[in-house]
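Every protein chain except one is present and positioned as in the full complex.
Moving on, here comes chain A:
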Amino acid sequence: MRAAQFDALVTAVDAESGSGGAEGADDAERAADATGSDGVAFEGLAVSRDADGGYRFETPDVTAAGLPEPELRTHAEGSPYVTNWYFWEREVGRRGSPRRAFLRRAEAADDRPVPERYDALREGLVTEWGQLRIEATLGADGARRYDLRHVDDAGRDVAELDSHDDPLDAREIAKLDGDGRYRPLKTAPSLRTGWAFPDLGPRAVLEAVEAFYPATVANWYREREGDLDVSHWRETAERQTGIYDVVDELPREAVEHVAEACCVDSQCLKRREWEYEAGDDLAADGGDGPFPCREPCSVVVAASRTWTKLEREAEREYTFTLTPSEKEQIEAVLEAVAEGRVGGIREADVAEGANRYRTRYLRAKRTDESGDLCGIPTERDDE
């Protein structure tokens, strides 16, 4: 315990006598506070002033009253309850805020008492947030330190990883996937590996998490508190103007396809909470992602604009001649592209329908010089 922590405790006891100090706390913290009426009361620690002017110091293990300040210091010295109080109330602060709740989640603070938690923190307490792995440890004087890295890098030595200390570096890491392609959707499950923020403080780890997964902490907290605001498809589509004004014309059936195409676990870590409209759920599964998705995102809206235009076309009949294997190959190409498997198909594996050589063979055989499948023009002359 640093002198500043003890000074802060004494100041808080004197200032908060009579206030209770539990305003805005989460339920678990409120319960923890219920032991104290005056002075400082926090997670098993209760320090107050006695009527005679001495201090009263109480933890689950110790009760001492009538203490002059030097003796209060002796009791406070080495007490995890005191450094825990200092960390949460002076370093983190902001009771009732999403960010505080997130940090408490990182050490499962509402699930176990302080000494047990300190033991666990010394070993390292791990939580996950999408593809992020956050390991909370105990720093000096009860401060928390956080190691942030990709979940797939859990077992790697930090020396093997690109080490960062500026949380805003997360923006650059999140920008491109492992193949160097731009990730317009931050919650796509394509976060690259090979980096670490091995030693962040509480503010910095939040800053980095927010850069990797913007607004997820705020929305997780709202969901937890039961007040997540969901904007369903119709409301979101009708709100659009300009070039996106058209998306509200997308047929309901096509909105099902949108959800199935875009809003599944393989494409996004968010769990779709929006439906076609209130009381009219989509059949497509919302997925099991860790973050709630509260309205169609800008990627979905922009893609839906294209689909709205495509869906305006009337269907027509074409007659193609394909062998059964060629039909299956076209289906295999659709599947491989849609699932992002093209890059994993081996160069010479022509048994795979979506193999490049095999696809080139099909193109050579079945399309003409204009690229028309089986020589059949897309637009017929008689129309």
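The criterion applied here is as follows: contacts are C-beta pairs under 8 Å (C-beta built on N, C-alpha and C of every residue); 3 or more make two chains touch, one makes a residue touch a chain; residues count from 1.
Heads up, the rule we're going with is that contacts and distances are computed from a predicted model.
A chain of the complex is left out here; the name its UniProt entry carries, from "Digeranylgeranylglycerophospholipid reductase", "Sugar ABC transporter substrate-binding protein", "Sirohydrochlorin cobaltochelatase" or "Formate hydrogenlyase subunit 5", is "Sirohydrochlorin cobaltochelatase". Within the set A:73, A:186, A:232 or A:358, the residue that contacts the chain not displayed is A:186. Of the candidate positions A:175, A:192, A:224 or A:356, contact with the unshown chain belongs to A:175. The chain omitted from view is touched by exactly one of A:2, A:94 or A:327, namely A:94.
The omitted chain makes contact with just one of the residues A:8, A:264 or A:299: A:299. Only one of A:64, A:108 or A:215 touches the absent chain when the whole complex is considered: A:215. Residues of chain A that touch the chain left out of view are 94, 97-99, 168, 171, 175-176, 182, 184-187, 210, 214-215, 217-219, 222, 229, 231, 239, 241-242, 294-295, 297-299, 302.
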